[in-house]
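Only one protein chain is missing; all other protein chains are in place.
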Amino acid sequence: MSIRTEEMILNVGPQHPSTHGVFRLVVKIDGEIIQDANPVIGYLHRGTEKLAEDLTYTQFIPYTDRLDYLNAMTNNYVWCNTVEQLMGIQVPERAEYLRIISMELNRIASHFVWWGTFLLDLGALSPFLYAFRDRETILDLFVKLCGARMTFSYMRIGGVRFDAPSGWLDEVRKVVKELTENIKEYDLLVTGNEIFQHRTRGVGVITKEQVIDWGLTGPVARASGVDFDIRRNDPYSIYDRFDFDIPVRTKGDVYAKYEVRLEEIRQSLRIIEQALDQIDKVDGPIIAKVSKIIKPPAGEIYTRAEGSKGELGIHLVSDGTTKPYRVKLRRPSFVNIEILPELLKGKNIADLIAIFGGIDVVLGEVDA
Amino acid sequence: MFGFLKGFKLTLGYFFKKKVTIMYPEERPVMAERFRGIQRIIPERCIVCNMCVKACPTEVITLTGERDPETKKNRLLTYNINFERCIRCEFCAEVCPTSAVVFTTKYDNLSVYDRKALQKDITWLSANKVYGNYESEDEEGRPAELVKEAKTVAKKPATTKAAVTKADEKPKTDVKSEVITKAKTDVKSETDSKPEVETAGGDDK
Partner (left out) sequence: MEISLLLKIIYGVASLLLLLLGVTYAIYFERKVIGYMQVRYGPNRVGPWGLLQTVTDVLKLLLKEDIIPSKVDRKVFIIAPVIAFAPSFMILATIPWSENLYGADLNIGLLYFIGISSITTIGILMGGWSSNNKYALLGAMRGVAQMVSYEIPLVLSVIGVVILSGSLNLRDIVYAQQDMGVWFIIPQFLGFIVYIISAIAELNRSPFDLPEAESELVAGYHVEYTGFRMAFFFLSEYVYAIAIAALATVLFFGGWLGPAFLPGIIWFLFKWSFFIFFFFWLRATLPRARVDQLMTFGWKVLIPLALVNIVITTLVKAWMG
């Protein structure tokens, strides 16, 4: 005779230590196998796109900070780039270098947070502290540059707000050297660890076809063999002046995503070193001559950039006034999270946390 | 097979290294100069142009002013900032043409027990004379050490940190960009920028 089993509905919180924000996943399990998983989002929705219709273009910059709050420089950049391209403004060179340095530093800081919290979910307590200690050195740099540690509002339409204070570029050089050394410790502590490898190898495999079907971008896509990075395929700003590799893996499991992100940190450090060498020869204004009242011509435009989670894009419709008509934000975490129901079907519930951590979701971005 | 043993050496090594904890509140971190702390209002400089009110993305500033009949200049009467909604973006200080709104590096005097106490008025805001971790001695909010330095090197106007920071707080977003480029922090180009910045700041649009 067969055993009567029942499906159990489990609620992975809105309040849960591992969901990186207020995210709810309603999971139907049968024993240990997940039958169905439904993400419920909206707990952090603040109506950013609607608010944009009532703010001027410069006033919207602090709102872009708060989308993916761990990667605020790139968000600022995409917005400013969108408006600049619509208005045809040419950003001065020194501003472009400062933008690149701050965006890459921010990418490193965001990947540190991911590393620390991913391993905290898996049960290792120490990497969290090491990652945040390293992140503090980067945030100290940012305080000296623009006055804030997380929501920078550093870029303006046409350039950046502040030039680097005296001595800042040398400090960045020192920090880059320090971080290149510290990252070797991460490999010692975690990458070779058998327990970690058993938990992440072969877990949560995303195939290349799934990536292209669902439109996933960022390290999630590059870990499955899709060799696409906007910095190289569709270069924006002055990324074509730098020499860096794009890490790609083919397995598509959580371990591949882990390797891709660690390698991205190393490549970002390389870009910053090259930018530091090149910025010393460039002197000039840090903001273009833009009128105080910003009125782009009527039209629409979509630009994108490579955030730390994937392709971050803004579609702007302007009607010629000082306030945008419609702003649509293409947020990478929102698109990446859509694969969860299909990915989790049939998997073990013990792998849920590792799979979800590997996708690297920030709820500020999912809910906008 | 034994890769996890390398991690043990690392954590044991950290057991003996120096710790990074700061024992707050006995030790406090020294904030950088550009840190966006709490605002400070210097009412004498305000010309009631309402730029800060218009620039604020969250609409937290309200002010009233009156026109002084003798000197024919505007005078600030009340100035309120609603700190429940202020997002510390520094737009108000950026657009103020006379540096009447400046950002200090104080960050710890906004703890209150009642939400209504977060509506701060002009008396509270003009009393925030803290710059870095120091109490300031002059009315511009600079620490005493930097004021002495400024007095002794008065011949070379812009080699002090304080003067440079004041130039940093100027508005940056319009035709004054060529002035701004010279008012940078590298010392060599600073010879005649300070007087230019002063005069260009008075009358806006």
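Note that the chains take the letters A and B in the order they are written out, and that residue 1 is the start of every chain.
Quick note on the criterion: a residue touches a chain if its C-beta (ideal position, glycine included) is under 8 Å from a C-beta of that chain, and two chains touch if they have at least 3 such contacts.
Everything numeric in this text was worked out from a predicted model, so none of it was measured.
Asker: Touch as defined at the start, partner being the missing chain; which of A:S126, A:T180 or A:S237 qualifies?
Answerer: Of these options, the touching residue for the absent chain is A:S126.
Asker: Specify the residue from the set A:M73, A:I314 or A:L352 that touches the hidden chain.
Answerer: A:L352
Asker: Given the full complex, what residues of chain A touch the hidden partner chain?
Answerer: Within chain A, the residues touching the omitted chain are 8, 10, 12, 17-18, 119-126, 128-130, 133, 189-190, 193, 195-196, 198-199, 348-353.
Asker: Just the residue numbers, please: which parts of chain B touch the chain that's not shown?
Answerer: So the residues of chain B touching the missing chain come out as 4, 7-8, 10-12, 14-15, 17, 19-21.
The criterion applied here is as follows: only the chains that are shown with their structure count from here on.
Asker: Could you put a whole-Å number on the gap between the CA centroids of chain A and chain B?
Answerer: 30
Asker: Under the stated contact criterion, what part of chain A meets chain B in this complex?
Answerer: Going through chain A, the ones touching chain B are 55, 58-63, 126, 133, 136, 140, 143-148, 151, 153, 156, 158, 161-166, 185, 188-190, 192-195, 197, 284-292.
Asker: Taking the touch rule as given, give the residues of chain B at its contact with chain A in the complex, in rising order.
Answerer: 1, 3-4, 6-7, 9-11, 14, 20, 31-36, 55-57, 87-91, 94, 103, 168, 172-175, 177-178, 180-181, 184-187, 205
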